[in-house]
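All protein chains but one are shown in place.
Going in written order, the chains are labelled A, B and C, and every chain counts its residues from 1.
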Amino acid sequence: MSAPEVARGEDGRVLAPFGRRRGLVVSTRKVGAYVLLEVADRDGPQADPGQFHMLATVHGWGGGEDERPYLPRAFSPMGSSGGHLWFLLEDVGPGTHRLATLKKGEALWVTGPLGNGFTLPDAPSADEHPGGGRDPAFGGARRPILVAGGIGLPPVMALSGALAHRGIEATMLLGFRDAAHAQVAASFAGARLATDDGSAGHHGYVTALLRAELERDPHALVYACGPAAMLEAVRGLATGNGVPAQLALESGMACGYGACFGCVVPLTAGGYARVCVDGPVMAAGTLRSVPAL
Amino acid sequence: MSAPEVARGEDGRVLAPFGRRRGLVVSTRKVGAYVLLEVADRDGPQADPGQFHMLATVHGWGGGEDERPYLPRAFSPMGSSGGHLWFLLEDVGPGTHRLATLKKGEALWVTGPLGNGFTLPDAPSADEHPGGGRDPAFGGARRPILVAGGIGLPPVMALSGALAHRGIEATMLLGFRDAAHAQVAASFAGARLATDDGSAGHHGYVTALLRAELERDPHALVYACGPAAMLEAVRGLATGNGVPAQLALESGMACGYGACFGCVVPLTAGGYARVCVDGPVMAAGTLRSVPAL
Amino acid sequence: MSVTFCGRQLEHRVVNGSGTFDAIAAERAFGPALRAAFPFSAYVSKTITLRPRDGNAPPRLWETPAGMVNSIGLPNKGVAAYLAEDLPRYAMLPVPLITNVMGGTGEELAEVAAAVGHRPEIFALELNVSCPNVATGLDIGAVPSDLEAVVRRVRAVTAKPLIVKLTPNTADVTLCAQAAEAAGADAVSLINTLRAVPLHPDGRGGRWLGSGQGGLSGPAIRVVALAQVAAVAERVALPIIGMGGVQHGRHAADLLSAGATLVAVGTESFRDPRAAGRITEELKALENAGRARTPPGGQASVCP
Partner (left out) sequence: MSVTFCGRQLEHRVVNGSGTFDAIAAERAFGPALRAAFPFSAYVSKTITLRPRDGNAPPRLWETPAGMVNSIGLPNKGVAAYLAEDLPRYAMLPVPLITNVMGGTGEELAEVAAAVGHRPEIFALELNVSCPNVATGLDIGAVPSDLEAVVRRVRAVTAKPLIVKLTPNTADVTLCAQAAEAAGADAVSLINTLRAVPLHPDGRGGRWLGSGQGGLSGPAIRVVALAQVAAVAERVALPIIGMGGVQHGRHAADLLSAGATLVAVGTESFRDPRAAGRITEELKALENAGRARTPPGGQASVCP
């Protein structure tokens, strides 16, 4: 799925151009409770699913009554092609609000792709990746179960595209707060849906769907992205069932490329790992827990 | 000219409502090198000529690469009527730039009118004003000469309207850098023009026109607003010729209402006066000099 | 929402920072509306000194990211004129008056304090030992033993509540707070401005401010204020007036959580003369919604 001319690092990740670059807003669209932002990023390489970009607007980043945001914000594209990036945004604070209210033609700063993405089941190099969090178990013929919760959808969407491209069948489980948030899932014909309030699909958490799936097929492997509590539940289920799982984590970030040591999560082995360079995708087994933000 | 229901303080100045209020941009228009900004300010009282308002935009004030502006900026309306204020802006820095690029419908914070305005020649209360800078000499039958340099035009424009309204004839001398800046003066049929580069009107400084006027009529009185160097020259001419002059000063301000003591100018009598409450209009005789900003 | 501070009931917890609101000038600008909607629960007047001061040469202001630097230099008419001209006007404000005083030496300071310390119009004294614009103010406040000596001198000449305004430009503000406490202060206030030097924008390397250096205030210093207020609250039992970058009720609530009894609004009043009124309303709304942890009023007060 990645264009062949993309440069990769020693650990297999797609490398980012050094320095931030200017992107241009091509379009913005409301999709239920989210905003879909299309950015022209001519000079950027195509990202692997699970990688992310640091974004900031060129004008009006910071200022106003509270003078935030000041630092760039991390976002995983849900897709990219032909020099365009698609981001799905949830307006939860000053940074996402500013990005969600961008107008066509406005400029933004883009740095990335950053971090290590998901290791695909058939990726020949899966075992070679030293970039923390890769799991050697990811090489076999296990059936991938993709789990997304809320705004955790974008990297999972990108992954599902990459799997489909390779002809790998996967089960998609999507959880949302309610129908308004679930609207974005309409494009996933085969996905199974859960909402917290039962207004669409299964009434309850998406992890209930996962539990049932893992009972049916213990020889699966799990990819997940979503809120910390959901990922922690997924981690528990996967660890409990002896199933490998790759979790795409969130964390408050300042830099996104390992410079600040601010984005850490605690490791089973003791100490911390940086989500931005050792993640954001990490093997469930390496994590002591998925900390609440 | 002021509506009768306007509240005035003990020193005669139009009082400002306590607290900043929201204004709305009605229109913006380029006029040569300047921008004309029309603001709906329904709750604001009409200002006396020479008073000013502190302005800041509600959104996007501060932020971006340099995080300025943070404090509001001072502007003298060049006219006001029916709850609308007209400002003429010169884009010289981050604050004026933000204001000059406002769009119709955007909101801005308005505090004012502030400061003391010009004392009109026939104002019966002229001698009673204790508000620093008023000049008792301003009561006689002297012919007013109005002198404006560049963006000093707005208060002088407001004053000329007030004088015309009272049937007082005045001489208008306007100085600009060049024809592009002078374009705004087109509406003043009777005004005499000077440009630094000679591209319109007299080639040279407006103070040359003033010198000639004062030679012709030593029984004049002078009202002036413009760059510090011009005001300093006006001060010298007026003092030298024994002619009373009221100068509308500029100064870097934080508050505009006497709170910060930041906007001072040195006085002949020693010490300093606050331009925002003791000015911005001050009698030339009270000033030790008009300091460059 | 009222609060007891040094034995006096105040209507709410928001006062002004000394030198950031001139009630007399504000009345010239806003007329009777000012008193009708007076935004502070006590009024702190600008620092006065024994003799009149012109203040520093301009420019006195510099705008900086999320803040400003001032180098005002404590212009004031001196204590005698303060008592004769300003006090009668301040006495007409609808709230108690706190008179901020400073002196270049302990002797001078005691003299000023003595002159104002028996006036019934005045509720309390605040000692400015921390102004970064005047060399003497700075030095006294930064050295705990010097500070203690000065506070003792002032304590000896007045029975009024004594608030010591600490300097933030010190290695450990808690040592200074403890010195103030030991010397008999009734409260401390902090933070004053951080020492700052802006250069001229022309790039020739000269200093912008007439006096060369000034003090940084505004949102930029808010987290520094929280750090110092929290540190002092942990070490001394005195009530605290917390300040530094307060723009919203949330910021006031944070300072109260950190241990302040009152909060002062400074620079934000420049952006909106009625800012403190809005902040008080926001703070009340947070308290009503249970989203502010305010300390019980006056409990920490050890005042006469």
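To be clear about the criterion, contacts are C-beta pairs under 8 Å (C-beta built on N, C-alpha and C of every residue); 3 or more make two chains touch, one makes a residue touch a chain.
It should be emphasised that the depicted structure is a prediction, and the values quoted were computed from it without experimental measurement.
**Q** Tell me which of A:23, A:44, A:62 or A:244 is the one touching the absent chain.
**A** Here the residue in touch with the unshown chain is A:62.
**Q** Could you pull out which residues of subunit C are in touch with the chain that's been left out?
**A** 62, 64-67, 69, 142-143, 167, 169-172, 194-199, 203-205, 213, 216, 219-224, 226-228, 230, 245, 250, 253-254, 257-258, 286, 291-293
**Q** What is the set of subunit A residues that contact the non-displayed chain in the whole complex?
**A** Residues touching the hidden chain, for subunit A, are 7, 9-11, 13, 15-20, 56, 62, 66-72, 109, 111, 114, 131, 251-255, 257-266, 270-272, 274, 277, 291, 293.
The rule we apply is simple: only the chains that are shown with their structure count from here on.
**Q** Can you tell me which chain is nearest the middle of the complex, judged by mean CA position?
**A** Located nearest the centre of all protein C-alpha atoms is chain C.
**Q** Specify the chain most distant from subunit A by Cα centroid.
**A** B
**Q** Using mean CA coordinates as chain centres, what's the subunit A-subunit C distance in Å?
**A** Taking the mean C-alpha position of each chain, the two centres sit 49 Å apart.
**Q** Could you tell me the distance, in whole angstrom, between the mean C-alpha positions of subunit A and subunit B?
**A** Each chain reduced to its C-alpha mean, subunit A and subunit B end up 56 Å apart.
**Q** At least two partner chains per residue is the criterion; list those residues in subunit C.
**A** Expected reply: 65-66.
**Q** Would you pick out the residues of subunit B that each touch at least 2 other chains?
**A** Correct list: 62, 67.
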